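Just one protein chain is left out here, and the rest sit where they should.
Order of writing sets the labels: A and B. Residues in every chain begin at 1.
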Amino acid sequence: MTIEELEQIAKSVCQENEKYDFEVNVCMDLACSSQGAQQLKDALVKAAETSGKNVHIRRTGCMGPCSSGPLVRVDPEEALYHHVNADHAEAIVNSLGGAPVPDLQCDLNEHFDKQVRVVLENAGYIDPEKIDEYIARDGYKALLTALTEMTPNGVVHRITESGLRGRGGGGYPTGLKWGTVAKASGDVKYVVCNGDEGDPGAFMDRSVMEGDPHRVIEGMALAAYAVGASKGFIYVRAEYPTAVGRLTAGLRDARRRGLLGNNICNTPFNFDIEIRLGAGAFVCGEETALLASIEGKRGTPRPRPPYPAVSGLFGKPTLINNVETYANIAPIVRNGGKWFANMGSERSKGTKVFALTGKIANTGLVEVPMGIKLREIIEVIGGGVPGGHTFKAVQTGGPSGGCIPAEMLDVGVSYDALVRLGSIMGSGGMIVMDDTSCMVNVARFFIEFCMTESCGKCIPCRAGTAQMFTLLTRFCNGSGTMDDLELLESLCSTVKEASLCGLGQTAPNPVLSTLKYFRNEYIEHIVHKRCPAGVCNIQAPVTDQKEVLA
Amino acid sequence: MSETVSNVKTLVIDEQEVSALAGQTILDVARENDIYIPTLCHLEGLSNVGACRLCLVEIKGGNKLLPACVTTVFEGMEVSTHTERLQKHRRMILELLFAERNHICSVCVANGHCELQALAQDQGVTHISLPYRNPELTVDASLAQFTVDHNRCILCTRCVRVCAEIEGAHVWDVMGRGINSIVITDLHDNWGSSSCTRCGKCVQVCPTGALFDKSKVGSDHPKYPDFLPYLNLMREAQ
Partner (left out) sequence: MPAFTPPPLPSDDKRWKIVNGTMRKNGFARHALIETLHTVQSSFGYLDDEAIRFVARSLRVPLSQAYGVVTFYHYFSLKPPGKHTVTICAGTACYIKGADKLVAAAEKRLGIPQGQTTQDGKISLMTARCVGACSRAPVVLRDGEVMGEVTSGQVLEQLERWAVE
């Protein structure tokens, strides 16, 4: 494969597309599929055949606003239709070449206007199982350019210049990590992609792996070239069978095109990737646990140093990044580090994909420039809290994050700002809660999660989260005391400071942040035996019952 | 000669200036200089897992607490081993262990020879304010010589490590996860019908009364884990 050959493929895809008068794109991501997107696509194909019109009907990855699904976009008009079902197929095909179907058109201009699409630029535009469609949208151009025109060091430099930070949650500077692995001595090195998206309430990585798998593969190949690795692993949750299928197909097609394998693009660069399945352990998102799992062991973290960059998979220098980080690489190499660094805020560059869910009108995937105010994401892009309820908090960072209250919504989204608020960026789950959510119960939910996901290796996390769960349960059933609250705060401090890995060290965050912003709710549960949101099932204290009887 | 010099590091532990070889852990250096750092999962002669978190120390210039058993020294390092913050966490960790399973010293075979008991006395843990979990756990006495009482196990994994690393049998491991973890032999088989070699090393390294010698029940029951460094030395020499 050469640049010329790549351009030839892109050209032939364009010529192929030009044969059609119209394009109808059907979102077939999980949310739309679960509402009959497959039947819809079949009906569209049938309707197109009957009408005799020259229509290209394409399945695509996630288009974003899942709550409006199933979604269909008609090109070249760029008309977006929402809540489409198979019965609408005929009307859509009939409208082609004329005015759009009025009943189906959705007005999501505000939703899209505030977004900037880098990671998701192909999602909704290509068939994820067609490598040539990816190539037609500048796919693999970055890899070929790097291999033929750039030194490995040059690639590392470009990533450093971009200011990209790890999108898995920690926010470690990506260029710095790459540089460390590149400098590590050893003939054998590995690159690993963390696709063990374990945060409950987050599905960005799933959508990227399913909607644009080659983006991840190209990013990993660039990383391998930069650090000097010839073998890669993608660690994917077994709960994501579609992602596994798309990646498997993607790897096969990339090998066929000579974009993986030996002597890629007639250069000395060899690289291939294997998929490894996770098996349901949140802790495997922690890098040393993930590596243990790839080695076929229990996913228990080990103390660092040594860091994986020095001693990682099978004891070799290993680069680990998450899916979204890799998805950012090709555009950075293609467009330059400065292009990327121009987006975002001072210390958090580029964009971030969030999975916006919970009590919000427009649920789905959004990609926004770093620095955007939380309020804009929730009120403008998300369309606010529906059903006449009022906003109470937004939870970011999953079980390692915290709950951010209404009065803090004017803060710009960045790694550092979210930490200052007692939460973290995390991988990008953003769950909106309204007045029907009890914050004590929410804290208990997250601690229960951490307790069941704790690997059990270190004492503070294993026994500490279990004790925190007991105390929070007491608050929720009305038997907690103020002494218990003091004990809980003391436990939070030990679990946070003394735990071995990130899971334990951040497990108290949901408790600490709700204690910081919603302490009154704890007091209500403890002192007045009342759950203000009406969620907790508190039995009325005996004295009260007597009063009622009297 | 210059290489040897650069291999020597000088550091400060609890305001005492000490020297060490590059690659040594803080714990090694502290012990060489008679500076006490509490430990539980660590045992001389076995690999370190950094799991009990009792040996956490503070290092000047860093906010994170680091386990002395696996953290190597660097030139000019300033280590504090007994700050108030560390002592508070140590007491909490011991409380967590006592409340996790059913540790009743007065009826335990290891009473008086238990590392957990000794640490509690040493750290001034006089009462447990955490709720006791009182889990229902089993006792496996199916093996002729030894018994495992899960009520007294603290999951330090010394038995797992000694069996895998020294005896080479790897009969012990941990099953489940989190608060539900327990040590097992083979496929959670009875110890008596497992592939155990009956060498008894696990019993000698167990810090509590979880693993004990049946012939010594009711009598004074000390353990002798000192064979480990000796075994390692003899094997290296071969």
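The definition used in the following text is that a contact is a pair of C-beta atoms (placed from the backbone, for glycine too) under 8 Å apart; a residue touches a chain by one contact, two chains touch by 3 or more.
Nothing here was measured: the structure is a model prediction, and the numbers come from that model.
Residue in contact with the omitted chain (choice from A:S437, A:Q467 or A:T514): A:S437. Which of A:F282, A:Y326, A:Y415 or A:Y517 touches the hidden chain is settled by the complete complex: it is A:F282. Which of A:E239, A:D272, A:E376 or A:E489 touches the hidden chain is settled by the complete complex: it is A:E239. Within the full complex, the residue among A:I234, A:A355 or A:V440 touching the omitted chain is A:A355. Although one chain is not displayed, subunit A still touches it through residues 30-31, 33-35, 66-67, 69, 197-203, 206-207, 238-240, 276-282, 293-299, 314, 355-359, 363-364, 395, 398, 429, 431, 433, 437, 442, 445-446, 449, 453, 455.
Remark: the residues of subunit B touching the chain excluded from display are 160, 164, 169-177, 184-188, 195.
The definition used in the following text is that only the chains that are shown with their structure count from here on.
Averaging Cα coordinates per chain places subunit A and subunit B 39 Å apart.
In the complex of the two chains, the subunit B residues touching subunit A come out as 49-53, 56, 65, 67, 70-72, 85, 88-89, 92-93, 96-97, 99-100, 129-131, 133, 154-155, 174, 176-181. By the touch rule above, subunit A contacts subunit B in their complex via residues 281, 298, 302-303, 305, 451-460, 462-467, 470-471, 487, 490-491, 493-494, 497-500.
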